[in-house]
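Apart from one protein chain that is not included, each protein chain of the complex appears where it belongs.
Here the chain labels run A and B in written order, and each chain numbers its own residues starting at 1.
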Amino acid sequence: MLSPGFVLFLSAAYLGLLFAVARFGDARADAGKSIISANVYALSLAVYCTSWTFYGSVGRATSGGLSFLTIYIGPTLMLLCVGVIIKMIRISKAQRVTSIADFIASRYGKSQLLAGLVTVIAVIGVVPYIALQLKAVSASLQTLFQTSGGEFLPGMIDSTFIIAALLALFTILFGTRHLDATERHEGMVAAIAFESVVKLAAFLAVGVFVTYGMFGGLSDLFQRAAAAPELARLLQMDSSRAGTWTALILLSGLAIIFLPRQFQIIVVENVDEAHLKRAVWLFPLYLVAINIFVLPLALGGLLHFQGQDFNPDTFVLTLPLARGAESLALLVFIGGLSAATGMVIVETIALSTMVCNDLVMPWLLRARWLGVGERKDLSGVLLGIRRAAIILILLLGYIYFRAAGEAYALVGIGLISFAAVAQFAPAMFGGMYWKQGTRAGAVAGLLGGFAVWTYTLLLPSFAKSGWIANGFVEQGLWGIHALKAQALFGLSGLDEISHSLWWSLLANIGLYVLVSLYSKPDAVEAGQAERFVDIFRHGARDTDARLWRGTASVDELVSLLERFLGPFRARQQLAAYAAAQGTSDWHALPADAGFVRFAEAQLSGAIGSASARVMVASVAREEDLGLEEVLDILDEATQVRAYSRELESKSRELEAATADLRQANERLRELDRMKDDFISTVTHELRTPLTSIRALSEMLHDDPKMDLVDRKRFLGIIVNEAERLTRLINQILDMAKLESGRAEWTTAEVDLGEVARETMESLGQLFREKGVTLEGEIPEKGPVVLADRDRLTQVMINLLSNAVKFVPGETGLVQVRVMANASEVRVEVADNGPGLTVEECNVIFEKFRQGGNTMTNKPQGTGLGLPISRQIVEYFGGNLWVESRPGAGAKFIFTVPLPASEE
Amino acid sequence: MAHKILIVDDEPNIVISLEFLMKKEGFEVAVANDGEEALAKVASFNPDLMLLDVMMPKKSGFEVCEALRADPGRSGLQIVMLTAKGRDTEVAKGLALGADAYVTKPFSTKDLVAKVKEMLAR
Partner (left out) sequence: MKRANPMRQRLAALGLLGVPLLTYPLLSLPQGEIAGIPAPYLYLFGMWILLIVLAAVVAERRGK
C-alpha cells in the first residue's frame, strides 16, 4: 500500500542519498582525488534526459510514433563534432567562462548588455521548463496516490513545494560552495551521474516489465498494434513530416550544447578534454537505451487502456500499477524524480550564476548608493546573491507551475525551450569561427531571434492556454494576415516549432551577419575575437600581454581579489600564480600585463567577465588602446606568422636555387678546367714535333758543311715530324668537329667485312715490314650496316695500326674477326702485345692518353685515334671497348647495330 | 777540360738534335730517356749542367729537379728546364723548385747554346 507519507519519505530519503553521493564527490575533489572519470562525465551529460523524456516521450510516441527520436538523434550527431566542443572548452578554460551568457558576452568585448540579454532569454526560455519538471513530479505523485486510493497530504502545503524546497537546499549546498565557478561542482556532477543511472535502470525495468511481462515480447506487441488500425500508423514513418523531422534534429542538436544546464555540464564542469572521447559514444548509447522501450510502452499503454481516458504521459506509472506492481511503480517514480531533480539542480545552478553575474552584479556595482564599491569583503555578498537567485528561480518555476497547471503553455514548453536557446547558436558559432562578428551584430541577432521566437512560439502558447487573446494567431496582428503568428508571411504547412525555428533563425542569422558587417568592433572586442577564434594558436600569452598597456598596483588588484573571492581564496590563488611564475612570494610580483590578466580571470570566475572588466578598469589606470592600435597588434601577430612562413619557404627556395647554381658553377668550372687542360695538352703535342723540326733545320741551316749522312738523317726526321704534325692537326680538327657535332657524315650501306678486308690489305705492307702476322676471319659476304664507309675504315685503320705498334716484331700476331648476330655486327681486333691494366683499359680512350707509358720508347701516336674511333662508333649506335689483361694481349672490339629489318 | 752536359728527354728526335748540337759545341754529352734514368746518370756521369724535359714517363722533370736540389752535394749542378707547356705557372714552378733557367720548346738553337755557355762560364 502506497501511502503519501511513505512516498514522501522515500523521496526525501532518495534526495538524502544524493546528498551523500555529492558530499562524497566533493570530499574526494577536495582531497585531490577526483571521481570524475570519463564514464561519470558521459553519464552526467544524460541530465539532458529530463522528466520530459522520462514521462513525455511515451506521450509523444502515442501521437507521433517514432518522431520523438529526433530529440535524441540530434545530440548524437552534434556530439560527433568533437572539434567544436573542444574549442568551446578550451576557450572557456582560457577565459574563465562560467556560463553561456558569460561566453557570449566575453567574446563580444565583455559586454554587460549582451550578458544580460542572454541571461534574460535563458531565464524566460528555461524557467517554464523547470516548472515542467515540478509538474512532472507532482503529476507522478498524484498518479501514485490516485491509483492506490491514497489521500493527498491533508490540508498542508503540497508535496511539490516540499520537493522544490529540498531541491533549492540541495542546489545551494552543492552549487555555491565556492565562488570561482570554474572550480566546478564535482559533487553535484557525481550526483547527476548517479541519477542518470537510476533513471535509466527504472525506465528499462518498466520497459521490460511491460514488453515481456504484460505482453509476449516486442514482436507480439508490434503485431497487436499493427492489427489495431488507429495504432498501425504509429509503426510506420510519415514522410509528410519530413521537414519537422529534420528541424527537430537540428533543434535538439543545438539544445545539447546551448541549454544552460548542458553548457554547464559539457563545458564548465569538464575536468579533462579527453573525457569527451568517451562521452561521444557512451552518451548516445545511453540515449538509445533509454529510448528503445518508448514505443513499446506507448503501444502497450494504448492497447491496455483501450478506450479509457488515461494520460499517456503517465503510462510508465499506470501500466505497472494496473498490474499491481507497486514496488516497480515506486522505482519508476524514483527514476522520474531523478530525471526531474537532476535537471532542476543543474539548470538552477547555471541560471543562478548567470543571474548573479550578469544581471545583479553589474547593477550592484554601478549603484554607488549601495556602497558595494567600498565594502571590504564582497565574497559573502556574492554567495548570498547566488543563493537568493537559486531560491528565486525555483520559486518562479513553482509559481509558473501553479499558475499554468494543465495549460498548454506548460506541456509544450520542452521544445519551446529548445527553440529559445537555439537563438544562441549564431552568436556562439559566429563568435568561435568568425572574427568579423561584432557585439552590435550579436545583440541585433539575439534580439531579432528572440522577438520572433516570442511572437511565433511563446505568445501563441499563452494564447492556447487562454491567458491572452488569440487574435494574432488566428487573424494576424491588427488583422494583417501576413502577421499570423504561426503562419508568418503566409508560410504554412509547417508545424509550429519548425515554423518558429525557421523564421527566428533567419532573423537571427540575418541580423547578426548584416549588422556585424556594417559595424566596427571596439578594441576589447577585436582582441577577444582574436583570442576566441584562434584559441588553438594562442597557446602563449604574448598577444595578451601586448594588448594591455597601463599601470596598476599589485596592492589594489590584490585587494580587489580579496573583496570578491574572500581573503583566503584570494591568497590561495595568488600563491598558485606566483608559483607558476617561479616566485615564492606574490608580494614581489610585478604589476604587469600578465598579473592584471590573472586578476581579471580570477574575478571573471567569480563575477563574470563583463563585471570583472569593469572592476579591473576601476583600479588600473589603463591606457586606452584604440581599435586601430589593437588591430595593428593583432595584424602584426598574424602578419609575423605569415611572414615567417613565407620567409621559411623563400629561404628553402633560395637554398635549392643556390645548390643548383653551385652545381652548375661546378660543372662550368670543370668544363673550363677540361678545356684548359685540353689546350695545354694540344699545345704540348704540337710543340714537341715542332721542337725537333726547328732544332734540326736550324742546325742544317747554320752548318752548310754538315756530313751528308747526318744531313740525310736529319732531313728524314724533319719529314717524319712534319708528317706527325700534319696528322696531329688533322686529328685535332677531326676531333673538334666530331665533338661539336659539325662533322659531315654520309650514310650508305656498308659491307663491314669488305671494309675489314680492304683495310688489312692497305696496311699489309706495314705488318710485313715489322714481321707481324695478320690473320682475318671474315665472312665471304660480310654483314651490311648503314654507316659512313670512310669513317669505319678510319676506325679499322686506327685499331690495326695501334695493334701493330704494340706487338713485338717477328712473333707478333694480329687477328681480325667480323661476325654478326641478330641485332649487330661485331668486329674484333686481337693482338698478342703486352696487354693493358684495368686502369689503362679506361684511360686509353681519353684524349692524348697514349698507351704504352711503361715503355721506354714513346710510341709515335697522337693520342687521339681511339677517342675519335669511339666517337665514330657511338655515332652509329655501337660501342667500342677493349678486353685485356697485362701480359695477355689486348682485344679491341666494336659493334655496329644492324639496320632494322624491313619486313 | 770540357764541361759535361746531361740531356734528359723522352722524345728521341729531340734528344738526337740536342746531342748533336751540344757535341758540336765541344761538350761532353750523356743522354737519359726518363726521370729515373736521369738521376742514375747524374750519379755516374756527374754533369755540370743538365737539359731537363718536364713531361716524361716515370719521373717528371719537376720531380728530378726537386730530388737533385735536395742533395747538397749537387749544389753546383746547373739545371735548364725544357718544356713544351709554355704556361707561366709551369715556368714559376720550375724556378721555384730550383731550376737555374727555363727554356720553352721549340727553342732557338743559337739562344740555347749561348745560354748554356753563359751559365757554364759563371
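Note that in this section a contact is a pair of C-beta atoms (placed from the backbone, for glycine too) under 8 Å apart; a residue touches a chain by one contact, two chains touch by 3 or more.
Worth saying up front: this structure is predicted, and the values here are computed from it rather than measured.
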item	value
Displayed partners of the chain not shown (whole complex)	A
Option from A:Leu235, A:Ile399, A:Ala642 or A:Ala888 whose C-beta touches the chain left out	A:Leu235
Contact with the hidden chain (one of A:Ile249, A:Leu330, A:Ala440 or A:Met735)	A:Ile249
Of A:Gln223, A:Thr746 or A:Ser762, the residue in touch with the unshown chain	A:Gln223
Sole residue of A:Ala12, A:Ala27, A:Leu285 or A:Met674 that reaches the chain not shown, by the stated touch rule	A:Leu285
Hidden partner chain, residues of subunit A it touches	66, 69, 73, 76-83, 86, 218-220, 222-223, 226, 235-237, 239, 242, 245-246, 249, 274, 277-278, 280-282, 284-285, 288, 292, 295, 536-537, 539
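Going forward, only the chains that are shown with their structure count from here on.
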item	value
Chain centre separation (subunit A, subunit B; CA means) in Å	83
Residues of subunit B that touch subunit A when the two form their complex	10-14, 16-18, 20-21, 24, 33-34, 55, 57, 84-87, 105-110
Contacting residues of subunit A [partner subunit B, same complex]	680, 683-685, 687-696, 698-699, 702-703, 710, 713-714, 717, 720-721, 853-854, 856-858
